[in-house]
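Missing here is one protein chain; the remaining ones are kept as they sit in the complex.
Then we have chain A:
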Amino acid sequence: MTADAGALATLPARGPLALLMARLRGRGLPWLSMLMLAIVIVAAIGGEALAPHDPNGLDLGAAFRPPAWAEKGSWAYPLGTDNLGRDILSRIIAGARVSVVSALYAIVFAGSIGGLIGMISGYFGGIVDAVIMRLVDIQLSIPALALALVIAAVFGADFGTVIVVIIVTYWTWYARIVRGEILSLKEREYVALAKVAGCGTGTIFFRHLLPNIMNTLLVLSTLQVGQVIIFEASLSFLGLGIQAPDVSWGLMLSDARNYLTNAWWAITMPGIAIMLTCLSANMVGDWLRDTLDPKRRQL
């Protein structure tokens, strides 16, 4: 009762965060997904320090150990070992960093560049809008992986290539959707009033428009995390992304493909890591969208 009263008391000053916290009560799935994402982030920060073994520690005597619950498995290597006796759990923990960093780059750079371009396009309209939208079309006319192949052929395969391709690919998403939002927002009276009151374009953008598209940006970023992680894994799998001795989930799958017949766990475990992370990110994204914008449930 007192807790409820407390919650009600905070209602008038309710920001988005408080709204989210209130909506989270008694919901299992979003909590579980957020917990999963938190585990991945902790693994990404801790990396090697958290891993039970050295992710690159070779031990040929321990090669091809199955997971602990399987026959001949041991808890020293909970998820088994690969062809060189490296502990798969440790490698999954170490590989989380690449996935999280890729997703962060996409959110921060693709999000801010795409978001700003979308705002400019929607707000100014006319020729600016036409040019920007044609650029988006051009970008969309080259499949992301194909562009990655061209860039990798030129600059060589490394993490930098992956980051460049991710930013170049994903800004269009933000630009298109933010543009759509701005088109309707700019017709609102408060924008006209701000103009009359003498606000500069910068003020209108960042004080009046930006807060109104924050929810959209948040939802888009979350929904994009899964896609970016899969994209990075695909590039590393093809040998166009992360290179050994660095570890990434896609690279682990690429290695494991060579001894598919010997170790089913080596191909299964990193894939499960990718799947659970993406699943959690998508669930949080869906939930955020439904919570922040109930009108769009069908999207």
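Assume a contact is a pair of C-beta atoms (placed from the backbone, for glycine too) under 8 Å apart; a residue touches a chain by one contact, two chains touch by 3 or more; residues count from 1.
In this text, contacts and distances are computed from a predicted model.
Peer 1: Going by UniProt, what is the name of the one chain that was not included in the view, given "Sarcosine oxidase subunit alpha family protein", "ABC transporter permease", "ATP-binding protein" or "Acyl carrier protein"?
Peer 2: According to UniProt, the chain not displayed is called "ABC transporter permease".
Peer 1: Would you mind spotting which of A:Asn56, A:Gln243 or A:Thr268 touches the chain that isn't drawn?
Peer 2: A:Thr268
Peer 1: Taking the entire complex into account, which one of A:Leu37, A:Leu79, A:Ala110 or A:Ala144 touches the absent chain?
Peer 2: Among A:Leu37, A:Leu79, A:Ala110 or A:Ala144, only A:Ala144 touches the chain that is not shown.
Peer 1: Which residue numbers on chain A touch the omitted chain?
Peer 2: For chain A, the residues touching the absent chain are 134-135, 137-138, 140-147, 149-155, 226, 230, 233-234, 237-240, 250, 253, 256-257, 260-261, 264, 267-268, 271, 274-279, 282-283, 298.
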